[in-house]
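Below: the structure, in structure tokens.
A single protein chain has been removed from this complex, and every other one stays in its place.
Order of writing sets the labels: A, B and C. Residues in every chain begin at 1.
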Amino acid sequence: MAHEISREHGLELLRQMLRIRRFEEKAAELYSLGKIRGFLHLYIGEEAVAAGALPAFTAEDAVVATYREHGHALVRGTPMGPLMAELYGKANGCARGRGGSMHFFDASRKFYGGLAIVGGGLPIAVGLALAQKFSLLSPAFDKGEHQGRVTACFFGDGAVAEGEFHESLNLAALWKLPVLFLCENNLYAMGTALARHQSQPNIALKAHAYAIPSVVVDGMDVLAVEEATQQAVSSVRQGNGPYLLEYRTYRFRAHSMYDPELYRTKEEVAAWKRRDPIATFEKRLSELGWLTDDDVQQMEDAIAAEIDDAVAFAEAGPWEPVEDLEKDVYTPTSSAN
Amino acid sequence: MAHEISREHGLELLRQMLRIRRFEEKAAELYSLGKIRGFLHLYIGEEAVAAGALPAFTAEDAVVATYREHGHALVRGTPMGPLMAELYGKANGCARGRGGSMHFFDASRKFYGGLAIVGGGLPIAVGLALAQKFSLLSPAFDKGEHQGRVTACFFGDGAVAEGEFHESLNLAALWKLPVLFLCENNLYAMGTALARHQSQPNIALKAHAYAIPSVVVDGMDVLAVEEATQQAVSSVRQGNGPYLLEYRTYRFRAHSMYDPELYRTKEEVAAWKRRDPIATFEKRLSELGWLTDDDVQQMEDAIAAEIDDAVAFAEAGPWEPVEDLEKDVYTPTSSAN
Amino acid sequence: MKVTYREAVRAGLREALQSDPRVFLMGEDVGRYGGTYACSKGLWEEFGPERIRDTPLSENTFVGAGIGAALGGMRPIVEIMTVNFSLLALDQIVNNAATIRHMSGGQFSIPLVVRMATGAGRQVAAQHSHSFEGWYAHIPGIKVLTPATVTDAKGMLLTALKEPDPVFIFEHAYLYPMEGELDEQAFPVDIAKAAVRRPGRDVSIITFGGSLWKALEAAERLATEGVDPEVIDLRVLRPLDSATILTSVRKTHRAVVVDEAWRTGSFAAEISARIMEGAFYDLDGPVARVCSAEVPIPYPKHLEEAALPQVVTIIQTVRAMIGKG
Partner (left out) sequence: MKVTYREAVRAGLREALQSDPRVFLMGEDVGRYGGTYACSKGLWEEFGPERIRDTPLSENTFVGAGIGAALGGMRPIVEIMTVNFSLLALDQIVNNAATIRHMSGGQFSIPLVVRMATGAGRQVAAQHSHSFEGWYAHIPGIKVLTPATVTDAKGMLLTALKEPDPVFIFEHAYLYPMEGELDEQAFPVDIAKAAVRRPGRDVSIITFGGSLWKALEAAERLATEGVDPEVIDLRVLRPLDSATILTSVRKTHRAVVVDEAWRTGSFAAEISARIMEGAFYDLDGPVARVCSAEVPIPYPKHLEEAALPQVVTIIQTVRAMIGKG
């Protein structure tokens, strides 16, 4: 074990990874049935990152993710029903159906999306962290309540090339803001391999250019992810400024639902699949005698039931009335209404 | 001496620095007379950079500069008359008077501006370098003629914070393009000190994030600038990809003509002025017995005459006729005409 | 009380910072430098570096950080030095500031105020002389204000800070040194209605921002020729107050729209189209536009003046119209 954990905790990590995997397998199925449309980016293969990283954050912390955010929303705690309904575009979805797969939101869990412009989430996260820091500085805010809040900002290796990565890391470090830059390096930006979009493919090393501490983490090992993230979070909570983690992981499926995958070999994909974060972790747990086939079966059954309920919830959900199309362009109290 | 030079060469370096200094002193004077308007950014104090760096480039190389480019155009070889006329906005100016101080251009000398959006020149320089590399790659181009062309890209420390710095260094390194990123670090972006706009104030160090070689150079020492630039240029000419030079220098005057200078102390300015690149170099040359008071006087007289001629050229120059306002929005051969 | 436009903006900033601890100002050189146009001069000394924040040159990120801070409960005022640099931040504005509320099904509000200088007329050439207010007015989800008077310069900022959604305030750089009477009675000013700055009977001259003063001068000169123009200051480009425009045109039966942007695709076209749609049968003749020539704005005074709307061009346009009408 990378660090000491209990059986219960190990099973919970496995369960979360499985929830993501099965949820997305179902989503892919529903996509081919035409129940889900538009872009659908699957996280399958990368589950250890969301499952290992997100528990390190409290309900008071803020989370910003990308268009590949199903796993993050699930682990953050948004019920599966509203997430599935969002994929359907139903009014009982987590964004009233308006966002779809790329735009999950959950204000009650400080989940700020679901943002689909690559790199666009970083400045937002920096701003959320600035607000968190203000809440400490200004006497007008209750320090106790706000003490040590941090913001988690997930993004991919492709986002590292965008100017906003550079600008955001500089600003966050300059102002010592409590933000964690969590790079899910799955080695590809769509069809462009890391070495063809980064002249210096070591992303963690780039943090030095901003005097930000950074660590490379095995993103296929949920315990390694958990341990590294917990350590980084505690450093940030203590007011030491931002931190960058580079999770080395891999996307098992196509970039989105349409993708001929001309840019990588079957062998490469197969090699990474042998490091499947779920299979390898199941193996470790069973070697510890913590996981029997029954346990797995029970877990799968429970998740299958949860998914069935989520699909039923989505199927039963209403479509937002067309009359409401222009609702919420502005806030009701706004002078524009 | 940083490296071996001849007396003639030493005097020429001094002369170029003096030409810039006197040209700009005259420009400031003409500004207060209302002959020059708009923004006027003086290079005074930084002359060693342009004077030491530009001779390392051939007539076939390309140069991109900023709105603080008077010195670069002068050393590149554009006659003083058209430059002074440009400051006046006269039709005999180097940009037909349309650009003014911030937008010097000279196609015959591959001088691509004179660009006033901070950071905006870097992608342009990367593209020019890409064209230079293509001219080697494509059999359709005469290799001989194009062999080893490079692009010089000047920008300030403030530009380093912009996303385009990050994106441009990555692209240039990724594609191994023949471009030199020449940072004139004068310690301030307008009124913002380096340490307040860069979390990692060591700019040369940032080049590592792109696997680009870099060197810090004393920008107040014209010979140090010359030597470092020549070495970098030869590396780039050999096809080793981009290079970054950080010239540490200082702006003696206000950022532009209007500037209360609330952001720095008189002591700091005075300390830097003691390192005046012209005075210190004059001293070195005279210590070598290469420069007499007469030499200085002759040089000053010649430059004064050159400036008088330039002012006369500008004063005598015509205003572009208003009828020509819409000329050159498109190229004559364009279907839009 | 007579104050300059610059002082009015500064007074608004001070009042906002004093009255609400969630308010802070960030932008390039707003602090120690005092603001390129000196709008925030003295505020850094008064409110300190935590609330008056100098940012690195990184427009897209500090505007995005403003959005994030607003989502996090603050009331940020972001200053973009001038509108041309705002192009670097347009992704954050269009794709995040303007969409997050609607796209999330109404879960979030973004009480962000962004101020920037706009316009030409100071011989700063092609990269520093744009007028993109019309582009901003195209974006659902944000509001666009163009204060032309010292009262609106201060008042609109204060009202904007009470708005739950992103507000963009365009201050014409040419107006900063302009003196005017600050009407404290007018507060709080609304940000919903256009204003009739000069009532008249013969023609409606519709404009906003820096061009208002050219329109008013043209109107006074026309009055000496026996023409009585009505001058409308749009004040708010989004949401646009069509009613005030249409009421005026139904009375005067003629309209000239003055807009410093390039003619093609200018906001003046939108005004013309709205009149077409709402008052076509009341028109005695076609609505005319006085806009900038379609060229990058050149540096020399005579060419810049020739490129921009001027008092004389407004007068000539009205004369031609009356002659025809």
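The rule we apply is simple: a residue touches a chain if its C-beta (ideal position, glycine included) is under 8 Å from a C-beta of that chain, and two chains touch if they have at least 3 such contacts.
On a predicted model such as this, the values are computed, not experimentally measured, just so you know.
Q: Report, in label order, the displayed chains that the undisplayed chain touches.
A: Even though it is not drawn, that chain still touches A, B, C.
Q: For the chain left off this view, which of B:Leu18, B:Ile36, B:Met84 or B:Ile124 is in contact with it?
A: Residue touching the absent chain, from the options given: B:Ile124.
Q: Just name the one of C:Met1, C:Ala186, C:Ala243 or C:Met276 that touches the chain not displayed here.
A: In the complete complex, the chain left out is touched by residue C:Met276.
Q: Out of A:Glu24, A:Glu47 or A:Glu162, which touches the unshown chain?
A: A:Glu162
Q: Using the document's definition of touch, tell me which of A:Gly10, A:Gly45, A:Pro82 or A:Gly99 contacts the absent chain.
A: The missing chain is touched by A:Gly99.
Q: Which parts of subunit B face the unshown chain closely enough to count as touching?
A: Within subunit B, the residues touching the omitted chain are 62, 93-99, 103, 105-107, 112-115, 117, 120, 122-132, 134-135, 137-141, 163-164, 167-168, 170-171, 174-175, 327-331, 333-336.
Q: Footprint of the hidden chain on subunit A, which residues?
A: Contacting residues on subunit A, toward the hidden partner: 37-39, 89-90, 97-100, 102-103, 115-119, 158-159, 161-163, 189-192, 196-198, 259-260, 262-263, 319-320, 322, 325-326, 329.
Q: Give me the subunit C residues in contact with the hidden chain, please.
A: 60, 84-85, 87-88, 90-91, 94-95, 98-99, 102-103, 125-127, 130, 134-135, 137-141, 238, 240, 261-262, 264-270, 272-273, 275-277, 280, 283, 285-289, 294-296, 298
Here, only the chains that are shown with their structure count from here on.
Q: Please give the pair of chains with the highest number of C-beta contact pairs.
A: After tallying contacts for each pair, the winner is A-C.
Q: Could you work out which chain's C-alpha centre is the most distant one from the centre of subunit B?
A: Looking at centroid distances, A is the chain farthest away.
Q: Could you work out how far the Cα centre of subunit A sits from that of subunit B, in whole Å?
A: 46
Q: Hey, what residues on subunit B touch two or more of the other chains?
A: Within subunit B, residues 161-163, 196-198 contact more than one other chain.
Q: Using the touch rule from the top of the page, what residues of subunit C touch 2 or more other chains?
A: Answer for subunit C, listing residues that touch two or more other chains: 55-56, 58, 60-61.
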